[in-house]
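Note that this complex is displayed minus one protein chain, with the remaining chains in position.
Right after this comes chain A.
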């Protein structure tokens, strides 16, 4: 394999990591609060706003049921507005982030709903404010679940990032399609797949280790 090809692979890996990191970070920063809101705004809950909850839920469902590749082209005007261009790696971050927000929100909602309602009740009985309950009880107790949720998000993002070649986003998936498939270079394809597998493995085992560390629910000694 020529040095050129190796340089391409390194560059593509860098692009994938860049897209995943930025989209993952912004998506989580927006998705986690949204997930908390979804989990606490139902009827009779901490921030009860059943109608807002329903509307948000519907929008999230719509976003999540749109195939990612369609989302990418459908929001091109928005991408141009945000990134100044609709082509390139940075532009690709916009649809990746948009897809990440509802994904994270739903997973975080699930993680928070798994927190024993008795703990919220106990905190209320202690005179905690709703925000104190969110930070000191819900987020603290859901930390292992949220860690697993974010791990899953990053793994999924690595997959999604392979599709943004369609708008010139670059990255490993794009490299695999253009060189491995269209130019019929099976060795490039193999390297791309191996690099992706290694990335996913690393993310998954790091996430699992972190989640285990946070989880104090039952740890045999």
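We adopt the following convention: a contact is a pair of C-beta atoms (placed from the backbone, for glycine too) under 8 Å apart; a residue touches a chain by one contact, two chains touch by 3 or more; residues count from 1.
Here is the rule we go by: contacts and distances are computed from a predicted model.
Asker: Report the protein name recorded by UniProt for the chain absent from the figure; options are "Cell division ATP-binding protein FtsE", "Transporter", "D-amino-acid oxidase" or "Protein translocase subunit SecD".
Answerer: Its record in UniProt gives the absent chain the protein name "Cell division ATP-binding protein FtsE".
Asker: Which residue among A:11, A:113 or A:136 touches the omitted chain?
Answerer: For the chain that is not drawn, the touching residue is A:136.
Asker: Which residue numbers on chain A touch the omitted chain?
Answerer: Interface residues of chain A facing the absent chain: 116, 118-119, 121-129, 132, 136-137, 140-141, 143, 214, 216-219, 221.
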